[in-house]
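Here it is, the structure, as structure tokens.
All protein chains of the complex are present and in place, except for one that has been dropped.
Chain lettering (A and B) follows the sequence in which the chains are written, and residue indices restart at 1 in each chain.
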Amino acid sequence: MHSAAQTGEVTLTPGSEGDVTLTPPGSAVLEVRELTIALPAGGERATAVSKVSFSVHRGEILCLVGESGSGKSVIAQGIMGLLPPALPVTGGAALLEGEDTTRASPERLRQLRAARMSMIFQEPMTALNPVMRCGEQLDEVLVHHTSLSEPERRAKIIATLQEVLLPDPARMFAAYPHQLSGGQRQRIMIAMALVLDPALLIADEPTTALDVTTQAQILKLIADLQARHGTGVLFITHDFGVVAEIAQRVAVLRLGELVELGAKDEVLKRPRHRYTKMLINAVPRLEPHGRAADTDAPVVLETRDLDKTYVDRAWFGKRRNVAAAKRVNLSVRRGQTLGIVGESGSGKSTVARCIVRLIDPSGGEIHLHGEEIARRSHGDLRPLRRRVQIVFQDPYRSLNPRRTVGEAIMEGPLNYGVPRAEALERARRLLALVRMDAGALERYPHQFSGGQRQRICIARALALEPELLIADEAVSALDVSVQAQVLRLLEEIRTEFDLAMLFITHDLRVAAQVCDHVAVMHQGVVVEYGAAEQIFLQPKHEYTRALFAAAPGRDFAFGRA
Amino acid sequence: MTAPETESFESLSVESAAVLRQESAWQRVRRNGAVRFGAVALALLIGIAAAAPWLGTVDPSLFDAGSRDLLPGKTGDITTLEGEIIRHTFFMGSDSYGRDIYSRVVFGTRVSLAVGVCAALVALAFGIVFGLSAGYLRWLDGVLMRIMDGIMAIPAILIAIALIAAWRGSLVTVIVAIAIPEIPRVSRLVRALVLTIREEPYVEAAIALGTPPWKIMLAHILPNTVAPLVVQGTFICASAILVEAILSFLGVGLPPDIPTWGNIMAEGRVQFVEYPHNVFFPGIFLAVTVLAVNILGDGLRDTLDPKMAKRV
Partner (left out) sequence: MYTFLARRLLATIPVLLVVAVLVFLMLRLTPGDPAAILAGDAANTEQIAQIRTGLGLDRPIIVQFGIWAGNLLSGDLGESFYYKQKVTTLIAHRLEPTVSLAALTILIAVAVSVPLGVLAAWRFGSLFDRMLMGFSVIGFSVPVFVLAYILIWLISLKLGWLPVQGYQRLADGFGPWLRHLLLPSITLSVIYIALIARVTRASVLESLGEDYIRTARAKGLPELRVLVRHALANAAVPIVTVIGIGIALLIGGVVVTESVYAIPGLGRLTVDAVLARDFPTIQGVILFFSFVYVGINLLVDLSYVFLDPRIRY
């Protein structure tokens, strides 16, 4: 074994292992030393992870932060011995209580998993076996790692379910995963990971797929359990809000290399590396931008008592009405941005899709510049379609894979009789506007990254010179640095074209940055609606307050490093 | 935010640009070993079919009482239509009428390939029309799909047998009878594709861009159904060649005087114990042909339609 001084990480990670003031209490549960994991030949780079060293101590939460492609999940799988054969560990070690898991035999790894090291994953919806009862999934851990009798196992499971604060443990024991909510499933996962009281818990983006209120509860649960059991936690996330909420120490990864490692406040407030600085600056602040909105600007869009009810009619079954949106009243003025904020299932996207008339509203009115469009037939709607354009969430599915970028951007103008040469000229101008090379026109969408595709989608939407641009979670799938770029682009476009914008997001930070007005939706109803300043600084409705209280890292001032 | 930050965003952002190097589907198809093998084998068979008269064959309907049941490689006499008697080497032996198996097998290639390709085209054409109608015209969907369910409930080979029994076997009736039971499968595939693609955000974006429905169908939906349909068509072709041979073999397909692999085997089965070559030679040709088409289909599926490749 080589000593920590030889790791060569000292220059990059000032004040890590050697620094007395930063050494956390307790001994190292996990020590990762110069871990290197190869990528298959012919990829964009040779290694997924290269010479990464850090340690996790007893009773400590270390956050491993990075954007997509940083190799953070690969490290976790490397420690657990779960890497696919295509990604072999080619150097270094991961010492779990002194034992190198990267060289352990499969049988030894099997013994260590769940007993000494456990892992929870991002998607609670898919991480549990859907055809097996939750109780049995917990039970098999005990069956294969202990010699407890059946009643003993059951008692232990019930006790663990109680510890993760699941209501009615006996019912949870007998339930199938699909019968539980996302938060409950993640609690089952946590129970499963901690039932044998392991020394190390690896949490790989455990709250990313959850709504913000559920996320807050799960974060608290992990922190509580960790403190009570003295577990060492390696917490992987891309979200600096979460880091601010839960971390004691932070490690920042970029393209498989560790660029910074230190105590939380140190890294978040005084980042040393340029990349860390950039990332932290890209995190939107949770306070309104304070830009004055012109209250006299003409109203572009107005909805009056907009309703959307889905009717679920099964054979023999009872008719069930599901109200996705109830009596929604909103208006957007020219040059201004209205944000619709809410958790999944709140009806925010339904409202957007009604306004674009991708779905037909069940009731109420939609006025576009005074013209009622909620009940127009699709034929009559055509002349008005160009006035409202939409950008969707998923940049990978928003562009037809078989049409070039040029064709995509020109499609709208050509539909409305713009001559081809002029449409092409417009496409070229728009690409320049979204800061892309004109050479992109001839290429296909699969040749671009997510952020670039989203820019193309924005250019496509702008090609019709709309009055209202709807961004439906348009930056949610992007990494934080790319997100910041796209947000700034949208902001520029709004000012330049004096566009009315409807901005739909689940992310309060993003909303705070771009919105002049905010509507908070909950279960299909707008519970609070007003100027951004007022909503963010003096929320009135109970739900709005709960939402803000749940926002991770709310007390931390980002973007000022 | 200030200007210098812009620079650092662009330069430090780690978003991968490696996607640029992705190759197109067509490049993947050409590099795929299975596709190459299948295509070469198929080209060879098409060559044999086209050049049948010049490959040392005689008219496959010629027979000679003196050359019955010859073993492979033996030489015997054969009488031409003009009454001329010629010496002929029977590479694959002769049947109980004294016909040259080799000539019949080589000419049989024509029938098999014609049936396979035509049946696939007929099934695809009708399947696309029905599938698009069902996927786009919701009122038609219920009725159309119930009828398709009904056709699917009848085992394919029985439909073919029954139809040919009713119509009497000819090349056209055999092709149609084999194609009909395949239509529901193509329809269902097209319908499912239309329903999935319709929900894609790029189609919704096109709606928002004011693209009329017929243009959405042609420009956005149809092109994305081509790959799965090519794959499906290849598999239909393989199965049609098989079914034709089975029908002929059972004596319920093309009339026995037409040289098809199934007919040759049907004639040879009576004397199988003494002269197995009558069954084996056409059997090998049949198996190799179907195998080549199936391998081609597998390769196309793996390269053109990775999602489907995962499913089956």
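Quick notes on this one:
The working rule: contacts are C-beta pairs under 8 Å (C-beta built on N, C-alpha and C of every residue); 3 or more make two chains touch, one makes a residue touch a chain.
What you are looking at is a predicted structure, and each value in this text was computed from that prediction instead of being measured.
Here the missing chain is touched by one residue of A:A48, A:V141, A:L180 or A:V341, and it is A:V141. If you put the hidden chain back, the residue from A:A48, A:I75, A:M119 or A:A550 that touches it is A:M119.
Contact with the omitted chain, checked across A:V56, A:V74, A:L87 or A:L128, is made by A:L128. As for the chain not pictured, it touches subunit A at residues 80, 82, 106, 109-115, 118-119, 121, 123, 126-132, 140-141, 144-145, 176, 178, 189, 192, 315-317. Where subunit B meets the missing chain, the touching residues are 146-147, 149-159, 161-168, 238, 242, 245-246, 249-252, 265, 269, 272-273, 276, 279-280, 283-284, 286-287, 290-291, 294-295, 298, 310-312.
Quick note on the criterion: only the chains that are shown with their structure count from here on.
Subunit A and subunit B have CA centres that are 46 Å apart.
Contact residues of subunit A toward subunit B in the complex are 43-44, 67, 69-70, 254-255, 274-275, 277-278, 281-282, 356, 358, 382, 385-386, 388-390, 392-394, 397-403, 408, 411-412, 415-416, 444, 446-452, 457, 460-461, 464, 479, 481-482, 484-485, 488. Remark: subunit B residues 1, 5-6, 8-10, 12-20, 22, 24, 200-212, 215, 219-220, 223-224 touch subunit A in the complex.
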